[in-house]
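For this depiction, one protein chain was excluded, whereas all remaining protein chains were kept in their positions.
Up next, chain A:
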Amino acid sequence: MGPLSREAWAQRLGAFRAGPSAFMAGPEGESLGRDLLSDLRSEKLSEQTKVSLLALSMEFPDQLWPDAAEAEAAATSLLDTLRLLAPRPSVLRRPLLLAATAALVAGGALGPTSGASGRLLPLLLDLAAGRDGDGVFGPAAEQRPLQATAWECLRELESCQPGLLGGCLGFLRGLLGLEGPVQPLSLLLALALRNGLVIRARAGAGLGGLLTDSHFPTGGGPRPWDWTLAEEGDGRLQPQAPSCPAAEEGGRGLAALETSPEEVRELRATVAQLLDVCYLLTPVAQAQLLWLLGWGLQGLRGQPPALFKPQLVRLLGTGQLALLHAILALKAAFGEALFTAQDEALLLHRLTAAAQHPALPAPTHLFYLHCLLNFPENWPLGPSGEEGPPLLLGVQLCQGLLPSLLQEPMTLLAHLHLLCLLCAEDGEEESKGRVQSLRCYLEKVLAGLRQRASLAAGPRASATLCFRASYLVASCLAGQPTVLTSLTQGLAQLYQCRPALAPHFVDLLNSVGPELREPLRVALRQEVVLGTGSDGALRWHLQMLAKVAGRDGQSTTLRFLQEAAAHCSDWALQQALLQVCRSLLRDGVAGGLADLLQMLASQLEDPDGQDRARLYYLLLAHLSETKLAMALGPSLAAPALASSLVAENQGFAAALTVQEAPAALRLSVGPRRLEGPSPVLQLLLEPLQPLYSLELRFRVEGQLYRPLEAVHVPCLHPGRPARPLLLPLQPRRPAPTRLCVSAVYTTPTGRTCHAHLPPLPVKFEDLFLPFPSPLEGTGSSFFEELWASCLPKGTESRVWCPLGPEGLEALVSRRLGPFVVVAQPPDSYCVAIHLPPASRLLLRLGAAQEDGVSVALLTDDWTVLPLVGDYLRGLSEAA
């Protein structure tokens, strides 16, 4: 296919961007990456179109060339395209470098064995150092932007493969001392330094000559790239956040770095060099540099954090988000070593001022407020990881951060949160008055929010805000009864003003802790039942009541319902009414409810309603209280669905049908027992929870035996010994098998469960039965008779039975004891085994040889021969 036109490409790129995965799955997807690479060299396409192709390959290399081989090929092709560019100004050089880098990294192709990596890295370093080795990098005017791009590519490669530039540290340091663009160089140096420190510390090694070896890493001919440090680092990326716990994993941290005094000096000089030029970087780059150095030097011996001090005063004066955030990172990294108590107070002042500064936008305010509540204090008092105002942030400082009704919802909630945290503090006597006035203020704010939410025409947002604020207060001040009491009263009044907020109330009751839930439930129930059942808000009252009705005040509730029933003219209202009856049923309200249900069953016009009322009546009349609660309670089997009918069905289904459950008991085969006319398996039961009415069902694989009867056990308790079960087997053929076992039982909560248990093996020897024992002294003749009677149709064979250290006598008595007819130790044993249903197996064991015994065997069922062979050969092995 020839190159596509500009329009065709525009269309194709548009289609790709609209849905990359759909496009790649479509017919054109497969060839996109290939076409893109080949058309980059087409002379018919304009540079602008090619730039858009490159933009795509920078953004989606993992879709275009998903595996390492393809990525490698793509990067090679991009580098070739770069080489083939005519030496005139072109806008393609920068994007080509970026695209090649992105393809290598995203495809996972970067590594010592990759040819493209081997080409790209020296090329980037040459460009970055301002050495236009091959003269292919275009005219002089493009040098600076290209140089900057090369630095960026190197930084990205180092970010993704830590240690990659570890060998260049000395070289980079040398460059920083000379001329050249300061920002990309210092950022790369800081990153490579940090990564180098981490890798060496992990290896427990020193810095070596990393900082002083200033040779040009690829200079002096075709020297290969130095991958040692990158491989030492194992390509593992390290967390960068100074205070992040993952960074301290492994326990050793940077303290493990073995540094000589000279290395310490060099390192300090490098850091000082970086900090000296920090001012020349853009604010965001300064922040990055500080994060990197903060992390790099945290816990490192001999590196006083005082190096950062001169920067701090300058940075504290700005309101720039990235810079203040970086200071907080340094604070978290170095704590008191860098910030005295006075410094900490100053930082808090600046942060508090910035969190409300009118010149800064709202998202910045909110982030600063978050930083205040998570402030890395020198001596934190509270548990770490919990939000709280720092000790030095007094009530006085927070005056400007108190919530106001004129604020945006998010700002209001953030400020309200702070206010709650301040109110929660149990201060000393002197601060009690202040906390008291804060609580008054809090109540005023909440009242204002409720007032807004109570407006009939008010938007949903004001109601949502009011309930979020109430939730926040309830969760922060759960231990403050006075606050909760006034909150409860206020909310009850709000319901009175606007019953249409019932869904919000239900949600609040579902979300808050018991400290507010219980009093609010009672208050709301009273609020509902005190009204008449006839006003326009009946729908909301019923919805509310379904949530808050309970055993308490049942007579008023029932009276309200009775009154309401007369006004429930439509289906929805009737169902809502029955929903309340349902929650009363669940809570065990019986007296009076039966009358109501009976009345509903006869009076409701809608057949649905009648049926449901009748059903509830029947349930009430026939089920015990616990079973009823179970049947109507929330289903544990599936997440609650929105539809009450479905949820209800699930409740019934859970309680009244059998549930599939994981095995609640362990079953194993115990020692053999010879009882009765057929082989018997002794089963040991080990319950994991109390089980009632246990029924064990067995199925034999392959119909080798007659079907087995189920076994019943009335009850089992963990910890109490259970009697072993005897399971008689009725083989149709003497062969081993496996029994599939399932159990049906009832749990203490009344559920009936069904569980599959692991299959039980039935071994060949489990089927052995002895012959009736002959009279004393006639054993030998009895055996000979048996032998003779078997002989005509039987099969005779001889098997070598290896003997273990225990010897023949012990083995026979342990394994074959019950079946021995004649025993003349140590020379001869005669063994007769009855194999149900109707086979015989006769064994003659001779004298023990050095490592085994020869066994002559005779059976009238030739099919068992291989089984007997296996059995005898394994006789001494089995314990």
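What we mean here is this: a residue touches a chain if its C-beta (ideal position, glycine included) is under 8 Å from a C-beta of that chain, and two chains touch if they have at least 3 such contacts; residues count from 1.
The rule we apply is simple: contacts and distances are computed from a predicted model.
Of the candidates "Large ribosomal subunit protein uL14m", "AP-5 complex subunit mu-1 isoform X2", "MAK16 protein" or "Septin", the chain left out of this view carries the UniProt protein name "AP-5 complex subunit mu-1 isoform X2".
From the options A:P361, A:P792, A:P805 or A:P866, the residue with contact to the chain not on display is A:P361. Among A:S511, A:Q526 or A:Q659, the one in contact with the hidden chain is A:S511. When you scan A:R460, A:R673 or A:R732 for touch with the missing chain, the hit is A:R460.
Interface note: of A:A69, A:L84 or A:V284, the residue touching the hidden chain in the full complex is A:V284.
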